[in-house]
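Right after this comes chain A.
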Amino acid sequence: MDLTRIMVSVLLSGPEIIVILGACVVLMLSLVPRPGQGGLLAGLSLVMIALAAGMSATLGHTPQSGYQGMFVVDGIATYFKLLLYLGTALTVLISGGYLGAENTDKGEYYALLLFALCGAMIMVSGTDLLIIYIGLELQALAIYVLVGFLTTNARSNEAALKYVILGAFSSGLLLFGLSMFYGLTGTTQLSAMALALGTADAGDPLLVLATLFLLVGLLFKVGAVPFHMWLPDIYEGAPSPVTGLMSTVGKVAAFAVVLRLLLHDLSALTPIWHDIVVIAAVLTMAVGSLAALVQTNIKRMLAYSSIAHGGFLLLGLLAGGSDGQASVMFYLLVFTFMNLGLFAVIVLLNQGADRGEPIWDFSGLAKTHPGLALITLIFLLSLAGIPPTGGFFAKFYVLVALVETGQVALAVIAVLFSAVSAWFYLRIIMLMYMDETAHPAQVLVAPAMRVVLAVTLIGTVLTGGLPAMFLDAAQAAARAGLG
Partner candidate 1 sequence: MIPTLWYLILAATLFVIGAAGVLLRRNVLIVLMSLELMLNSVTINLLAFGHAQQDLRGQIIAIFVIAITAAEVAVALGILVALLRNKHTLEVDELTILKG
Partner candidate 2 sequence: MEYVLSFLPMIVKMAIVIGVLLLLPLPLTWLERKIAAHIQQRPGPMRVGWHGLLQPLADAIKLLTKEDHIPAEADRMLFAIAPVVALVPPFLVFVAIPFGDPIQVFGTTVTLSLADLNVGLLFILAVSGIGVFGTILAGWASNSKYAVLGSLRSIAQMISYEIPMGFSVIGVVMLANSMQLTQIVAAQQGLWNIVVQPIGFFVFFVAGLAEAQRIPFDLPEAEGDLGAGYHTEYSGIRFSLFMLAEYLVLVALAFLNVLLFFGGWLGGPAFLPPVIWLFLKVGFFIWVFMWLRFTFPRYRYDQLMTIGWKVLLPLSLLNILVSGFLML
C-alpha cells in the first residue's frame, strides 16, 4: 500500500467523503435545537451537495480506479452522481415546508438524506459486489428511517416496516446471488469476475441460479413486476418528499447498478438474463400502466406510474450498447426533473389537514391557481411522453435504441402501454382544468419551492426543447464509461 495510491483513492472518493462529513456535521448540529434550525441544516446540506458536485465535476469522465479496483470514477458514475446530487438537492428544498407542516422539523432528516445520497453514490461508483451492496444498504437504511420519519403517523410507520422487511428480503436474495458468484468465480470484484465469467459456461445450473438470485434482487430494487408489490404501499405511506426521493434518487442508483452489472461487467451472462428481463419489462409496463388507471390516491398512482416508467427503463437496458445506456441515463435525468416537479406540487397541495392525497386535491386547480396548474400540466404531459416535453425525448431515445437493435416488437408494446398510461395523467389534467368545483385551499408557494418548481420546469422543458446538450452529456458519459 504505497501512499500515492491511497491518496488517489481518497481523492476519487472525495465526493462521498464530503457528503458523509456533511451528514455527520448536520447530525451533530441537529442536536442543538434552535428556532430556524431546519433552514440552517437544509442550507448546510445544500452546500455540502454543491461541494460534492463540484468535486465530482472536476473528477470528470476519464475512468480512474481506486481502493484496489473496488471503486471507480468513470463517465457513468460521474453522470449518475450529478443526477443524484440534483435529485437530493431538490428533495432538500421540497422538504422544508413539508416538515414544517407536519411538525416534524427534525435535523436528522437532512442527515439521513445525505446518508442516503452517499449510499447511492457508493452504489454508483462501486466496482465490487461487496461495495455495491454496502452502498445499497447505506442508502436503503437511511431511506427506511426516512419513510418512517413521521413517527406519530401510523401510515408512515407501517410503510417503513413493510419497506424494511421487503427491502431486507430483496437484499437477502441479492446477497445470496452474490455469495454464489463469489463461490463460482472466487472474487467479488467485477472486472475479475468478468474475466472469470468470460470462460464460464452460461448453461451451468449454478451460474444460472446465481444470476437469477442477483437478477431478482435487482428487479426488486428497481421495482419491476412481479417484484413491485412493495412500491405502492410504501410510496403512499412515506412522507411525500421522501417518496419523491425514492422514486428518483433510488431509481437512479438502482439503475446505475443494473447498468454496470448487467451491461458491463457481467455481460457474459446476457443469455441468462435477457429473456427474463424482456418478460419483466413487458409485465412491468403492463401492470404499472393498467393498475395506475384505477388509483384514486395520487401517490399510489404515481407509484404505479413509476413502475411503468421502470419498465421503459428496462427496455433501454435491453437495447444495450452505448445508445441503450445513454437512453437510460437520459431518461433518468428527465424523470428526475418531471417526477420531482410533480412531487413538489403534491407537497404544496398536501399541506392541509387532509393528508389522504386523493387526486381530487387537483380539481379546479386551474381556476384558482392557473400558474401552478400550468406547471403541473407540463409535468404530467412530460410523464405521459407528449412532445415537446422532456418525457417525449426520453421515451423516444429508448425507442431509438430498441429499434436500432432490431427489437421492434418490444418498441411496439412499449408505445402501446405508453398510450395507456397517458390516460391516468390525463385524468389529473381533466380534474385540474375541467372540474367545476373550485380548489378550496389557498396554496402558498415558499421561495424554496419556487426554486424547485423553476428548476424542474426548466429542466422538463429544456430536455424537451433543446435535448441535444443533455443527450450529448449522456452519450459522452456512456461512451467514456464503456472505455
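Regarding selection, all candidates are chains of the complex that A comes from, given by their letters.
The rule is simple: a contact is a pair of C-beta atoms (placed from the backbone, for glycine too) under 8 Å apart; a residue touches a chain by one contact, two chains touch by 3 or more; residues count from 1.
The structure presented is a predicted model; accordingly, all values stated were derived computationally and were not measured.
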Direct contact with chain A in this complex, candidates 1 or 2: 1
In the complex, chain A residues that touch candidate 1: 130, 133-134, 137, 141, 144-145, 148, 151-155, 157-162, 164-165, 168-169, 171-172, 175-176, 178-180, 182-183, 186-188, 229, 232-234, 236-237
